[in-house]
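Note that this complex is displayed minus one protein chain, with the remaining chains in position.
Chain IDs A and B follow the sequence of writing; residue 1 opens each chain.
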Amino acid sequence: MTLLEVNDLRIHYETSAGPVQAVDGVSFSIDEGENLGIVGESGCGKTTLADAILGILEENGYVAGGEIRFKGEDLTELTGAERRRIMWDEISMIPQSAMNALDPVYTVREQILESIFTHRKMSKKEANERVDELFELVGLDPDRADDYPHQFSGGMRQRAMIAMALSLDPALILADEPTTALDVIMQDQILKRISALQDEINSSMMIITHDVSVVAETCDRVVVMYAGKVAEEGPASTIFDKPYHPYSVGLKGAFPNIRKPNQDLVSIPGHPPELVDPPTGCRFADRCPLATDVCYSEDPPEVTDHADDLRTFCHHVDQIDGGFRDRADERATWEETKAAREVSQ
Amino acid sequence: MGKLEFAIRRVFQLVLTLWAVGTMLFVIFRLMPGDPTSYILSPGMDAEARRQIVEDFGLNAPMHEQYISFLTNAVFLDFGRSFHTSEPVQDVIFRLLPNTLILMLAAFTMAYTAGVILGVFVGASRGTKFEKGGIVLALVQRSMPTFWVGILVLWVFGAYLGVIPMAGMRSPGASPDSFLAMVFSLDFFWHLIAPAACLAFYAMGYPLLLMRNSMLEILGEEFIDVCEAKGLKRRTVLFKHAARNAFLPIVTAAAVSLGFAVGGSVLIETVFGWPGLGREMVRSVIRRDFPVAQGAFIMLAGFVITMNFIADLAYGYLDPRVTYD
Partner (left out) sequence: MGVKDEPGESIFSDLEEYADIGDDRTKLQRTYELWRETLAEQWGLLKQDALVVFGIVTIAFFAVIAVIAPLIAPHDPLERQYGADGILISQWFEPFWLGGEGGHLLGTTAEGYDIFSQLIFGTRPALIVGFAAAVITATVGTMVALTAGYYGGRTDDVLMRIVDIAYGLPLLPTVILMVAYLGPNFFNVIIAVCLLQWRSSARVIRSQVLSLRERPFVQSARVAGASDWRIISRHIAPNVLPLTFLYAAFAIGWGILTEAGVSFLGLGDPSQVSWGTMLQSAHTYNAMSFGTWWWFVPPGICIALVVISGFLIGRGYEEITNPKLRKRH
């Protein structure tokens, strides 16, 4: 059953230079118990998307169109009070950096209790037992719950945040770069812990990251975003083994691959375009080795018949299988784009 | 460094500052160019009285002896007797200090309650007309001289509308049984409200602006997003989380502004004829009643120094992150 359905969502930020179209016509859905990864460079609209679902956009940001349906109900049409009832109870979050995600002047216990008491009628004793239980669940000593956040290490704070996110057994957890602030070993531990817990309470999760390997380990489906739009969407296995969007192919090559340890890492030269006045046609064209004139003039079509359950927005899907996948492992391939030539000049 | 060690070091600093202020006073009053007695003695005094005062005050003793006895006496708050009334300075101080403290306390409670709450809202409404208005209001409050505001209040509410008394701390006929009975009387409140409100009007701009700046910083922190995502009410996020964190710098700032307010109280007490220590200091300076001026000054300075000290300690208590290193 579909839990969250995002349809043609548009989010703008009002700035002095005009509205920034941070998210522009994005659609995807998450089924119950499913994990969705949102991948892309910073500034591609991932975090904005999460903020919009959570209802915590910056003051100058607003939903300019589309809908966010959660259990059939459009969140963008709810009043503040109706929305607050759902927040955390049904949709919780694990924020980008747990370092600053906890209020420094209250103990961790007080903060978890606050989220419980905001949504549930419960005796103090029951709630405290719940906190202890959550602490054990995430692998923390319940005696430490009465400490202040600054007495915790980075990894402990992240675990505490996870405990808080799980406190009300939410149906959906949004995790924004849940592990970037941690070292590799800790990352692995935390990811495993999240997956295990999630199976236990059968919640869905949306993981936002620029790190493809995180998604590979934890997600069922993946949305690749570029410059506020969906570039490609499909099962995680397909996107990792056989992506069809040149950007997905490039991203894959930008991270170390266990199966090809000696391979050079590629990087995609250039930056995503400014979203105040986005270019016409495909937004990736400037940085794409396959770009032709049509990419600069027409929006890329949605291609669905090239692989099972995969949606790719590209004019040149047919060229991917024809040797591009192999060429993409070489740096030289990416030096031929317009953006790369501008950089080298 | 532990909290205790920090506190001890802070006490040393307190003593050092008090000593420095005392020494400075000693130097100002005694090492001025010319004959030190000419600052102290009124010209009309006859030779006998003059000799007596010089003797009483130990002004003929060697300078270092004078200095030591000055410091020892100051520790026991013994500043000699008034040249004018012969009343011990200590008595004058203890009679007038409570009046000043009550006025300050009333004014500061009003100023900080209003200023901090308004600052929270101004800080939370970034980029709106309300924000701009709040900032300008705070600057206007701080630009208008307190004594002038006092004069305006006396003119409008005292003379024109006749709803507040023109001067003093109690009505001429009133003779309360005790100090406490007086403080809790309606008559006292009636006299207190205008000077306290004037002082508060001036003082609230500072916490307002500070709170606004501090709120802007805190509202950009990630934990505020988490609080909002938790489904907390806007009011809870603003006051329980944002304001509580933003409030920390205000505590330290309050001490500094209390220093200003002690200065400001001199003016307010003069305008409203409030029998406080500040007004007494000015009057004794003008009539060259040197022991009273000196005693009042040391008390006012001691008050400021103590407030700074308390603020530093309070800051550590309120912010669990402070490590004192």
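Here is the rule we use: contacts are C-beta pairs under 8 Å (C-beta built on N, C-alpha and C of every residue); 3 or more make two chains touch, one makes a residue touch a chain.
No experiment lies behind these values; they were computed from the predicted model shown.
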Which of B:144, B:193, B:251 or B:310 contacts the chain that the document leaves out: B:144
Task: Touching the absent chain in the whole complex: find that residue among B:11, B:63, B:136 or B:163.
output: B:136
Query: Looking at B:169, B:266 or B:292, which residue reaches the missing chain?
result: B:266
- prompt: Any idea which of B:28, B:68, B:105 or B:163 touches the chain not displayed?
  reply: B:28
Statement: Absent-chain interface residues of subunit B come out as 6, 13, 16-18, 20-21, 25, 28-29, 32, 39, 126-127, 135-136, 139-140, 142-145, 147-149, 151-152, 154-155, 158-160, 166, 213, 216-217, 220, 248-249, 256, 259-260, 262-264, 266-267, 270-271, 278, 281-282, 285-286, 293, 296-297, 300-301, 303-305, 308, 312, 315-316, 319, 321-325
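Here is the rule we use: only the chains that are shown with their structure count from here on.
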- prompt: In the complex of these two chains, what residues of subunit B are touching subunit A?
  reply: 126-127, 221-223, 225-234, 241, 244-245, 318-321
Field: Residue numbers on subunit A that touch subunit B, as the complex places them
entry: 51, 54-56, 59-60, 80, 83-89, 92-93, 95-97, 100-105, 114-115, 118-119, 148, 150, 161, 164
